[in-house]
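All protein chains but one are shown at their positions in the complex.
In order of appearance the chains are A and B, and numbering begins at 1 in each one.
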Amino acid sequence: MTAVEWGLAGQLALAGLGVLAALAAPARARVGLTGVLSALVGVAGAVTGIVVLSGGQGRLSLSTSLPLDPMTLEPTALGGFFMLVAGAVGVVAAVYSIGYVHGAAAARPVLAAFPAFLAAMQLVPAAGDLLSFLAAWELMAVASTVLVLAEHASRAEVRRAGLWYAGMTHLSFVLILLGLALLAAHQGGTSWAELATADPDSATAAAAYLLLVVGFATKAGLVPFHVWLPRAHPAAPSHVSAAMSSAMVTMGVYGLLLVVVRLLPGGPTWFGVVLVALGAVSAVYGILQASAASDLKVLLGYSTTENTGLMVLAAGIGLLLREHGAPGAGDAALLACLLLVASHAAFKTALFLGAGAVLSASGQRDLDRMGGLGMRMPVTAVTFGVGALGAAALPVTVGFVAEWTLLQSLIHGARPGDRLIAVVMPVAVAVVALTAGLALLTFVKAAGITFLARPRSEGAATAREAPRPMQVALVLAAAVVVGLGLLPGQLATWAHAAVEAPSAVSDTTAIRLARIDAVLVPLAVATALGLAVALVAALASTAARQAPRRAVDLAWGCGGVRSSARMQYTATSYAEPLVRVFDQALRPQRDVEISHRDESRYLVEQVHFRQSLHDLVEARVYDPLLGFVMRVGAVGRRIQNGSIHRYLGYSFAALVLVLVVVSW
Amino acid sequence: MSLAKLIRLARRSGRIAEPAPERPEPLPDVPKPLRGSVQVRHVDAGSCNGCEIEIGAAFGPVYDAERYGARLVASPRHADVVMATGVVTRNMEEPLKRTVAATPRPRLVIAVGDCAKDCGVFRGAPGVVGSVGEVVEVDVEVPGCPPRPEQIVEALRRVTGR
Partner (left out) sequence: MVAVLQVLVVVAASPLVIGLMRTVRARLEGRVGAGVLQPWRDLRKLWGKEPLRAEGTTWVSVAGPITLLASSLVVAALTPLLGTAGLAGLPGDLFVVVSVLLLGTVALALVGLDAGTAFGGMGSSRHMTIAALVEPTVLLSVYALSIPAGTSVLSGIVRARLDDPVSVLSPVSLLALLALTIAVVAETGRLPVDNPATHLELTMVHEAMVLETSGRDLAWLELGSWMRLSVLLGLLSTLVVPWGIATEVSVTTLALAVVALLAKLTVIAGLLATIEVTLAKLRLFRIPELLAGSFALAFLAVTASYLVVQA
């Protein structure tokens, strides 16, 4: 057996053990043991991924009792990259779960679903054929549904979210199943290699492509299939939302890459255009909703839509450029796509885990009621801050590296002679630029309102730092965000290998896009920044000798007594100017109620201001659609009214119908 | 108004500021950092607004206190000088103390006008706590009811030394 095969088998075995521990271990050790075993599943996945990326090969066949080919696990470099990402996220989330899981989330079935979920996420990219892919995909869907529903008994919104999630995730499954089945029926085989022989220009391929794109886009949370994301994330326990957002959602991106790079390579131009359009719309819509959101987890959920949007945009640009005479820039765009996947996994893990720590410490999810947590939860504050820097793509984080690569590919992809490129590229640059700007505001808001200023609620004022295992996980995630931001070379080499870019020249410290002549050495940027900070800090400490800092009890409040904490800007007011600018796109509902004093209507007693944001896509697309389905269902219910006579009548009618058809 | 018109207007009106009077004797014990640059936070502790008009004039184009390095600022955190006017009323006692406390050291307090100096005509009136000097420590006093802008400018120049 090769190392890869050992790794695959190890993952399966460890996941089995984890499930067993969750179900059978004594109550006291259950959470810890499951957490450790889940972390080991993640380690096994990450190591296997690295081995595959370094050229390792292996193939694990699992025979089934079905009259079909055996299921095979045979990861390629692309799959290896996603295994590595999913595994790394799994390790951090599992470590976190040891300190975090309690109450409903510690119930046996929920606990058992976690290692199964992690293993499923690592098996999806390892799958070598349709059958094992779908099996792993479905396991991933079911396990995550169980995890989302962990707190269904105590919170009604969890039940609703679970319904949405189960509905959307199975819609995704059905579409993928149909798409792959279409290809398989046409090609007469189930392994990826056999499917890949299909002619990408045929009508079958086009139909399959559309089905697969919608299916994977649903998983990736792309607009307009994103509606489950902002619901499921707040409902799920935080280590689960971290794993779902950082790894599971990107499996949708893996699926898309699988289709365009492996199954239907060299497809017609509109393949790429579809991806660019989906990605662009998702990126802008996601970040707009995130910037206006005032629920921390909803904000992070929408930001996931933004990030997957950017990934898909990058993939689409890569496809287009590869085929329109700029293979170097095209490779860079695909590389950017994978770097975005990795960077998103790193910072979103830090952010979701940080949000979980904040939630359980303050009992608040509403940003408008937080504040001042930086002093009470310093570790969480710093790690969340690092994650926010990554999400805002600022140096020196891995988010910056990924965005830099994307922008480089766009600049160097300029092909003035090509009309399609001449239209697509400026739009793509505008989208990336707008997204970057809005992401900046969103994450300054998320981090600043949560951790700075004064507490806006009782819960925030009495919050305590998270327990040790959660801190370890947070620091781990933040270290990856900064570490990969400083030394992205190895990651870039792996990503190069995964997209089979020929001109991969990267050393540990630098990203070199050799074919488009662009170099980024984050360490140099960091050194320059560090030197500058050291210089100013040295100056400051010289000055401090003459004029030491003096503590005063009040912030300047125009001479008045200390203003109430409710007079501070909240998350809603922070985003208010922006919401006004994008009023047409966001359509916030504002209620202003003014009650007057009895004596005169010129004297105001109270002003109530309420603002709520509804997802426009949901209101315009899903609500009418669901209403229609409900009406059809209501009609359908009349057929089935429980009367045995009527059912006998149905049977009789069916029999007559069959006889008529047969005798025709 | 168009740009050309404005520039013509600016040229026609030329310099409005009056020529600078002779430099007054600098205060002996001005802290070293404050030489040449003084930011002023103004507090109306209960003034009739007469002094405010004169302070406004002192920083206006005619007297142009800014040319001597003095500037009005919005926050006492940025200020070096707290310029208080009027008698200190009961409601303004606390804010005045807070404003002075909110000003980083080294700092000076200038009391502008007779009321700030010794309560002027308002001495003994109900609601009056006392003069500025009775509430916070005052470094420079500018007499007058109201003081002329030249006097205010001169007091500031004695601090900046310009």
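As a convention for this text, a contact is a pair of C-beta atoms (placed from the backbone, for glycine too) under 8 Å apart; a residue touches a chain by one contact, two chains touch by 3 or more.
These numbers come from a predicted model, not from an experiment.
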| item | value |
| --- | --- |
| Residue in contact with the excluded chain [from A:Ala277, A:Ala514 or A:Leu578] | A:Leu578 |
| Among B:Glu52, B:Glu66, B:Asp118 or B:Asp139, the residue in touch with the chain that has been omitted | B:Glu66 |
| Touch with the omitted chain, as defined above, among A:Ala532, A:Leu626 or A:Val656 | A:Ala532 |
| Subunit A, residues in touch with the chain not shown (by the definition above) | 291, 371-372, 374-375, 389, 392-395, 400, 403-404, 407-408, 410-412, 414, 416-417, 422, 426, 429-430, 432-434, 436-438, 440-441, 444-445, 447-449, 451-454, 517-521, 524-525, 528-529, 532-533, 535-537, 540, 543-544, 546-557, 563, 565, 567-569, 573-578, 580-581 |
| Interface with the unshown chain - residue positions in subunit B | 1, 3, 6-7, 10, 13-17, 20, 32-37, 39, 61, 64, 66-69, 71-75, 77-78, 80, 102, 104-106 |
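The definition used in the following text is that only the chains that are shown with their structure count from here on.
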| item | value |
| --- | --- |
| Geometric centre distance via CA averages, subunit B-subunit A, whole Å | 58 |
| Subunit B to subunit A touching residues, read off their complex | 43, 75-77, 94-96, 98-99, 101-102, 104-105 |
| Touch list for subunit A against partner subunit B, complex | 547, 550, 552, 554, 556, 558-561 |
